[in-house]
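For this depiction, one protein chain was excluded, whereas all remaining protein chains were kept in their positions.
Labels for the chains are A, B, C and D, by order of writing; each one numbers its residues from 1.
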Amino acid sequence: MTVDLAHYLAVSGIIFGIGVAIALSKRNVVAVLMGIELMLNASNLAFLAFSRFSGAFQDGTEPLAGHTFVVFVLTVAAAEAAVALAMAVLIYRRRETVDLDRISVLRW
Amino acid sequence: MVTLFLLLPLAGALLALFLPRERELDARWIALLFSGLAFAVSIVIFVTFDPDQNGYQFVDQFTWINPSGAGFEVQYFVGVDGLSAPMVLLLGLLSVVAVLVSFNIDERVKEYFAYLLLLETAVAGVFLSLDLIQFFLFWELELLPMYMLISIWGSGRNRYSAMKFLIYTLAGSAFMLVGFLVIGVDAGTFEISALTEMPPQDALIPLSLVFWAIMIAFLVKLPVFPVHTWLPDAHTDAPTAVSVMLAGVLLKMGGYGILRIALPILPEQAHDFRFVLAAIAGFSVLYGAVITLQQRDLKRLIAYSSVSHMGYVLLGIAALGAVGLSGAALQMFTHGTITGLLFVMVGLIYERTHTRDITSMSGLMHRMPLIGTVMLIAGLASLGLPGLSGFVAELTIFLGAFDAHPAATIAGIFGVVLAAGYILWMVQRIFHGPADEKWADLKDANCWWEHVAMGSLVVVIVAIGIFPGIITDSIESGIAPIAQIFEANL
Amino acid sequence: MFLPDIPELMIWAIYFAPMVSFAVIACGITIPRMGFQARHASRLTITAIGLSWILALWALDTSIGLDGESAGFAPHEWLRLFDFEVDFGVQLDSLSALMMFVVTSVSLLVQVYSTGYMHGDGGYARYFMLMSLFTMSMLGLVMASSLLQLFIHWELVGLTSYLLVGFWFHRPAAAAAAKKAFIVTRFGDFFFMIALVLIWTKTGGIFDITEINALAAQHQLSDAVLVGFVLGVFAGAAGKSAQFPLHFWLPDAMEGPTPVSSLIHSATMVAAGVYLLARFFPTVEAAPGEVTTTIAYIGAFTAILAASMGIVANDIKRVLAYSTISQLGYMVMAIGLGGFVAAIFHLFTHAFFKSLLFQGSGSVNHATNTFDMRRMGGLRTAMPLTFATFIIGSLSLSGVFPLAGFWSKDELLLDAWHHDKFLWMVGTIVAFMTAFYMFRVIFLTFFGEYRGGEEVDVGHDVAGPPHESPRSMTVPMIILTVPSVLFGLFALNGFGGFIEGTLPEEIRHFKFHMDSVVLASSTLAAFGGIGAAAAVYLARTPKPEQLGRAAGPFYTFAAGKYYVDEIAEGGIVRVVLHRFLGRWIAAFDRVVVDGIVNGTAVGARRIGDIARRLETGHLQAYTSMSMLGVVVVIIVIFVLSGNVLER
Amino acid sequence: MTGWEQVYHIGPAVTLLGGAGVVLLADMILPRGRAPFALLTLLVLALAAGWAIWHANTGTTGPSFDGAVVTDRFALFFIFLFIAATAAVTIASTDWVKKLDLSAEYYALLLVAAGSMSLLVQGNDLILIFVALETTALVQYVLVGLTRRDRSAEAGIKYLISGAVAAGLMIYGFAFLFGTTGATSLDGIASFVQAGHEEARLPLTLGFVLVAAGFGFKMALVPFHGWAPDVYQGGPTPIISFLSVASKAGGFAIALRLFYTGLGGSETFISEDWAMMFGVLAVASMLFGNIAALVQTDLRRLLGYSSIAQAGNIAIGLAAVSTGSTLGPSGVMFFLATYVATNLGAFFAVIAISQRIGSYEIGDYAGLIRRSPMLAAILMLCLLSLTGIPPTAGFIAKIYIFNSAVQAGEQWLIVLVAVAVVNTAVSAYYYLRLARTMIVDDAKDEMTFRPTLSMQVVLVFAAVTVIFVGLVPAPLISAAQRAAETLQIQ
Partner (left out) sequence: MDSVGVVIAFYVLSAITIVSAASIFLLRNLVHAIVLLVVVFLGMAGLFLTLSADFIAVAQILIYAGAISVLFVFAVMLTPLASRDNGNSLYAGPGLLLGGAIAAIVVVTAFDVEWNQLTGVALEQRSFTDTIEVIGNQLLGPHVLAFEVASVLLLFALLGAIVLVTDPNNEDGTTAEEEAGKDTAVGGSE
């Protein structure tokens, strides 16, 4: 019984799918952002799994580039979360709601 | 010289546009001056055009777009041959007429004449362009002034009609562009004469598809059944001068395009589909004529008669012989003058009676004998009376087409009978009969511009009817190379 | 014969003189500053036509000198457009020379007559302008050397007929009649034009009449082409010459001024159809026998049909119109039977006496302001000159020896006798009927009591009791009696030989002779007709009403003009063309063709409305769309690339 | 290469990003509300532009930062576009900013957006591309919500969350690209793909589709377009004008870079897959954008749908990329360049008008030609250009991009072009309906007005550009061609 790339990717995919599902189907902005964080996490897992297992790295390329990538994803995720939550607070001030179903003045 | 013809109206348009508001009415004179100058240039072109010489004359040519390494070389390439020379003359003449009949426009005068002159430039560009992309450019350029002219100065459902005109033409020309690109890409050039010399043998998509893609735009413009319904609407709601231009020269763009582009570049496909074209033509003639008989609106009547008459053009083209093709070219010219005159007359009548409903008019001949007479002349020319220009053209078409398409030709000849029906019915209803009290105050044509507009067209109609040789020499030299393609190879 | 041969230019002058007159009057009318006055118009016209007449005489003289053979003037180029080459030229042979003579002389007399008849009319100048134009066109028609040239003038005479019938356009009946005349003849021209196109196509671009005739005579044209061509030409002729079933425009055309009827609708234009057939006589002869038989029978049928209508008509001009149709039917029958000379001879004599009769009716109208014979009566005392000339014309028409009509009709019936006894019988019956209705007219109009006339009609300022017409009208009538009486004598004098000069040698077979049976029967028919008319309308035993009742449905039918008008106008045009075809097609155009277009636009907007509802404003709808897009694209590419499904 | 030399290569971006800092610093140092931020911003832009020109003149090319970025004509072309768009927006929004309490932040954010996009187009490594793209995105989210009004906030949060989801998809796609090819640098990925590892087709497909979703969001391609109409309607118009051109251009630029260079360009085993994908997306975008725009009454929303449709047009160039010639990329670039001028012109005119009439409803634009002829004329010109009617830049752009698609020599691309040209006719309906409303209809309010001087400057500049490129397109096409050549793999 071995655990290889496919397994990690499968877990990553499932997490990604759950993240997508949450992002697409929760009406609270905060919950949606949680889904997005899950998606990012899933890709982090994929990056790391590829880094660990992939045999495609040619000479001169560093498998740990995946790790570096993840660092940036982490950074961006944090920044994005910050701005997103600020935006959520902003819309809350205007509408007293963060329910995405009700944030639909702009339509059609 | 040719470029001058292109630029003069444009210059006039710009000049008119930037007139100070308080001198707005001077726009009329500017328009008259510039269209008159352009007309003079067109006469010079026509007269000095040498029919015995092969190829294009008065050529102006330079490369317009030629990016490095890409197959997109577009030229500014203008010139006249025997085919375009009469068209240019017609355009020059009708533009002057259109300006004249617009002399009493009192609303947004500057813009009006600017658009009118811009229209002249655009149509001139279509007739003069010898490069496909350039041709397409002018083809599209014509849309805007037409759209605005109908929208702003039209009447009735003018917005609807203008939009219909626009969308119809755009949709038609859309496929034309695809066809042009396929041909041009395949041959590596967009120059019409080069493409004519070496017709594409094979392209990305079947050439017959390319042929129809190109034809659809021309058929819409011509127009023939079943893509004609924009025409009655556009005519009905357009101001007089625009109807004149529309019927007189814009419809000719379709026939001209077929003769200049579709046939020479894709002769085999044209030959393959000649029966389809003939069937469309014959059907259009009868269909248009029968519907014309039903019309109660003066402008709609003439518009539908145009559908019928432009069917002849297609019939002549479908014959693919020298005589038929020159008949088509001749018919384009004569129909331009005749229907132009008819619309001028309708405009004059409408101006006075404020109605276009034929059934509500009666006995107008008593009040306006001159208008009635000229209208009668125009009508007779339209029904193909010998001695007037329409006859020569139609007869040439019939002679040319009979051998190839006897049934369609007979249908076409029967269209002449129907034409007599609707024209005479119209004349009878409007001009004959007892004088109606309600029209007691009407005045006959009394302004010099009305006289000049009517007179010039009548003179041309009669002159060509009696001496068709005036323009047939030129047409013969223009058609000969096209006809040669078909006679030599097919 | 007497004069030197006429140069070509002079023949052209015959044609151009009225044209100049037309052009000058036209300019005078449209350009007010020229100071043109109405009376100039008639003088100009008469001068021009007079000149033409003199020249036509010269031409006739020359032609007689040539024994009627073609003078062979070379044609001139009119149009060169690839194979479409048209040359215009003049044809001077017996046929055209004779026709020129007829046209110019009748026209000249009618112009003179018109100065009286049209006196004071508002459109006096216009009238003469059109008359000039007509004369020009008619001359152009008869002298044309090219089929196309002939056709052009053919159409032009149609146009002038239209304009002149509708001369009093304020009268709805006149306007309608004009339109009808034009369209019905145009319907005939439809076939003519097909014939023209056909012959051009099949001969490889020949329009020259002589050449076509020669080709046909040498059997170089296939039977199919010949049948098509001859029938087409005949249909054109039938339209112009008012042959059944295209005859019904002519009675209506009587709405025009009477001199117009006199010139156009009796003497010249309507005879153009016969002229056309005669022009192409060699071709017609070359055509299969069925074709000529058809022509003959249609002519005969027209003759008897029109005569029967003439018997019951009450309008004097209409009677004359039916008579014209009937006589034209004779001529067409003759052509169909190969009686070239008889047809032309009858055409020749008929032109004069029918013109005379029309002028007489115009004179009567001038006095009574009506054409309705029921309002006339007893005019012989008030208008002795008119009466006398009318009698002579009628006798000539009835074919009473030795007037002109007798000779020509006799030739005609003789031809029928030789070829087809049945047609001869029909012809003889028609002769009887002709005499009957002509004398019915005379008895109703000139005998009995005056029944009051009618109030002033528009365009005429004459009122009061009937009186003789002015000299300008009577003099032409008197002059016209001369040919009506005398011209039949040409039959004895080599007319046939002369007129056959135009034909190729092979088909000249005219020989003047008389047949006692034919002679007797026709004379009997004529006098029988006169006698019967006298019995009914003079002695009133039996009374015409009784006769009408006795005839029962025949009378109703004939009085209703056999309902051809109704069928053609009401049935074909109104119901089939307008109501059925036209309306449905127009509706189809509006609903289906345009409907598809508008439907597309509306549909696009509808779809647009749906599409914009996709933008619900809910953010997650958008992200869902994105995801859906991703999933679908991936799956499609996976499936297309085949990697997943294959395993 | 020394550190400074490397920085020299990314000079424009550095200038812009540094300029943002300077602006923020100036805000701190100078008294509040006094600082000439606009001038300062323009100065920074001028410096950046100067540096870019210097690059262009000296022909500075090649990778730097260990291949993380490249400096080439392709990047420079887009850098010029970004700088021009930013400058235009800066000038046009000076009045608008006065009413905003955050002018320094506004300008700083604009500069950061421009700077990060400049880096983005130079990016040659997935990591840098990701970071630069996210920087751009985040800054734009903030910009959209900048006024903190109700609709602005809604637009902001929609934009942000859509963007975040798109970024999530994209990074997941990057993960697969990275994992499959074992490289983060585009050159590395390219060499892997070109080596023809057919077995990696599935993960590669997964990767590029997910990445395309991320880029598609930027380009507003269907089905990643959902945010566009809402954000266009709700966001602050000057910022939207920036977004509509710069962000879109950035999206297309990086898509070109990644798919053309990164995925090994044409003739790889997946090139047809992604080319067709873009083709389908293009068709969907054109159809959806145009059809939905037909029924819009709010101008900003209309422009939102229009931008979707235009993205579809441009994506034709992406689909045509797979042929190996430079026509596809150059088509995209040329179209984008004209689109920047056209769309900015349209947006600025709308801003200037709506500032006065206080409405974005199309109906309220009635009779504008009499109230402000200049604005109406320029807006009409831009609408014509968007429709693709000569003699505007949009016409040439459309023809050029269609030509490149046909040149690609694939039958399905011709179908694509056919759909596109038909869509042109559809789009004419709503563009010209707006033009008609302005020009034909009667005004409710006759008061005349003029835009401010700064607005006039940019408007005239945009209009002149639109016309000039329409008449003399050759230089710009050549520039796009040369720029596209550098995109090919060395």
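The criterion applied here is as follows: a residue touches a chain if its C-beta (ideal position, glycine included) is under 8 Å from a C-beta of that chain, and two chains touch if they have at least 3 such contacts.
Source: prediction; values computed, not measured.
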Displayed chains contacting the withheld chain: A, C, D
Residue among C:L44, C:V364 or C:I634 touching the omitted chain: C:I634
Residue of D:P236, D:G265, D:G304 or D:G345 touching the missing chain in the full complex: D:P236
Given D:L206, D:A282 or D:L416, the one touching the chain that is not displayed: D:L206
Residue, one of D:A38, D:A52 or D:L128, that touches the chain absent here: D:L128
For subunit C, the residues touching the chain missing from this view: 618, 620-621, 624, 627-628, 630-631, 634-635, 638, 643-644, 647
Missing-chain contacts mapped onto subunit D: 10, 17, 20, 24, 65-69, 95-97, 99-102, 105, 108-109, 112, 115-116, 119, 125, 127-128, 130-132, 134-135, 138-139, 141-142, 145-152, 156, 197, 199-200, 202-203, 206, 234, 236-238, 354-356, 358-360
Sites on subunit A contacted by the missing partner chain, in the whole complex: 1-31, 33-35, 37-38, 41, 44-45, 48-49, 51-56, 62-65, 67-68, 70-72, 74-83, 85-90, 92-101, 105
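The criterion applied here is as follows: only the chains that are shown with their structure count from here on.
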Most centrally placed chain - per-chain CA mean versus overall CA mean: B
Averaged-CA centre spacing for the pair subunit C and subunit A, given as whole angstrom: 94
Gap in Å, rounded to a whole number, between the CA centres of subunit C and subunit B: 36
Sites on subunit C at which at least two other chains make contact: 601, 612, 615, 617, 619, 623, 627
Sites on subunit A at which at least two other chains make contact: 20, 23, 32, 100, 103, 105-108
Listing of all chain pairs that touch each other, if any do: A-C, A-D, B-C, B-D, C-D
In the complex with subunit C, residue positions of subunit D that touch it: 157-158, 161-162, 165-166, 169, 201-202, 205-206, 209-210, 212-213, 216-217, 222-227, 229-230, 273, 277, 280-281, 288, 291-296, 305, 426, 429
Complex contact set, residues of subunit C against subunit A: 612-613, 615-620, 623-624, 627
List of subunit C residues in touch with subunit B within their complex: 30, 78-84, 148, 151-153, 155-156, 159, 162, 166, 169-172, 174-176, 178-179, 182-183, 186-187, 189-190, 193-194, 197-198, 200-201, 573, 577-578, 581-583, 585-586, 589, 593-594, 597, 601
